[in-house]
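One protein chain is absent from this view; the other protein chains keep their places.
What follows is chain A.
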Amino acid sequence: MRVLLILSVLLGWSAVVSGAEAPSLRIGVLAFRGAEMAESEWEPTLAYLRGQLPQRHVVIVPLDLDGLTTAVKSGSLDFVITNPGHYVELEAAFGVTRIASLSGSASATTLPAMVGSAVVVRAERTDLNRLSDLRGSRLAAVSPEAFGGFRVVWRELAEIGIAPFSDTAGLQFTGFPMEAVAEAVAEGKADAGILRFCLLEQMEAEGRITPGLLRVLGGIPSHGCLSSTRLYPDWPFARLAATPEALAKQVAIALLAMPEGDGYAWTVPADYQPVHDLFRALKIGPYAYLRHPSARQLLRDYWPWLVMALLGVVWWLVHVARVEYLVRRRTAELRSAHAEARLRREEMEHGARLALLGEMASSLAHEISQPLAAIANYASGCQRRLTSHTDPEGVTEGVGLIAAQAERAAGIVKRIRAFARKRSPVPQNLDANGPLVEAVELFQTVAARHGVGVSLDLGQGLPPVLADRLRIEQVVLNLLQNAADAMSKSEPRHIAVSSSAVAEGVEIRVADTGPGLSPEARARLFEPFFTTKPDGLGLGLSLSRTMIEAQGGRLWAEDAPGGGAVFRFTLPVTTGPTEIP
């Protein structure tokens, strides 16, 4: 092909040189059967034009498809004669305009007035009868850009659902001249070949191929030849956009007036719409952009799918949103339920503390009234001493005693308030003896009123425990109250509270000298609402056990060695960095 191009350039150059005195008129032609063939084929037209335009040096420039396109692009030609397909491409790309079309000729064997293709196979191939039989066969063609030599058949194949590039066993392009295709089929290098409509007949007539060796697939007789495809308008004679208007007119008039000679005649330009249709159907040439489909086209072709996809996406979005919403709602519900449960438990513990204080109320009131009464007495005493101006040392002493008693009262109130306070449990590292002492002190008045002695035996050097101070105090106080209640009818009445370090952590014991536990009581001791007290709720012990277990400890009851009951509970030692040596 490159050789052809160089040749043509040389030819052009030689033409320019030979006709230096006259302006040249260069006509590019598509040499689909080779330069020589082209020159001989177009010779009549050339000769005629030379005769009509003596002032011009008319030159034929035979080129292949690429060469012709390049020449048009560079503007080195004045006119172009090419196949309808190529023309449509040049028209779209470079503004080439047809001024005449071939109108056929009397000797139809050389050139029909129409363009079409003949798919040829060896005559003996009985398995190949229709175009649809080409699926899976080896197909030869001159060039992928050739119009009658490939694209016309491509369209037909596409319409019956065969893609020549993928549905055949091999698509070979022989390149120009087109006779090579016929030879490839004749030699069996290909199962089928694509020839320009009438070329086979022309070759047979010229004796270039044995007549009857090849036959045309699905041959439709037309213009004296057999065609495998529909037909398209014949080749146009076109001017380039830069060609002077006057020259174009002159050439057009000359062509239309050209007498039918050796197979060539020109008529008014044909309608190349069918060619456009082919290009559009194959989405090539000027319609290559159709290969990149537009949104509108996609919408038109696939709207049900798009709608379904859209619905799917919408459904998915709704589903995701719904799931998200549900998860959030459930999480919030769970969180609030958890918070509520904790609140309930805290309220219950608080309620139990208040109930415990309620049981101790009269004793506590007495305990508070004692310092207040003492303060009143000291105050009156001081007042009298001041009025009578006697015993000034006594006044000083009395004021000090008032302060001491006020402090004592405040201490009691503070202790009660701390115990009655509503708050969330805060486990912290603490010495278990702390809440133990606190509880026993708070209980002291009650014990005195019940005529109960309380002894406290604190273990020394206990490991720190992780627990809530108030919970421990509450449990101990509850056990003390139970012990005092249990001993109301027994003698002597004594409660021994002790703490010691054990394997599990720290153990605290509250032992009484009461009647001990009955088997029934022992079995149901920690059940909620089980009580042996006439006005008890039966929640104290069950709640105490819950609280101790919440701290990671255990609470249980045993018989005390000397009679009576002993309640014991453990608290786990703090596990944390402080413990690791």
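Brief remarks on what is shown
Following the convention adopted for this analysis, contacts are C-beta pairs under 8 Å (C-beta built on N, C-alpha and C of every residue); 3 or more make two chains touch, one makes a residue touch a chain; residues count from 1.
Going forward, contacts and distances are computed from a predicted model.
Only one of "Sigma-70 family RNA polymerase sigma factor", "Aldehyde dehydrogenase family protein", "Sulfate transport system permease protein CysT" or "DNA-binding response regulator" fits the UniProt record of the hidden chain, and that name is "DNA-binding response regulator". Within the full complex, the residue among A:Ser380, A:Ser424, A:Ser488 or A:Ser518 touching the omitted chain is A:Ser380.
For the chain missing from the display, the contacting residue among A:Gln370, A:Asn433, A:Ser498 or A:Thr532 is A:Gln370, taking the whole complex into account. Considering the complete assembly, chain A touches the hidden chain via residues 366, 369-378, 380-381, 384-385, 388, 390-391, 394, 397-398, 401, 405, 408, 448, 451.
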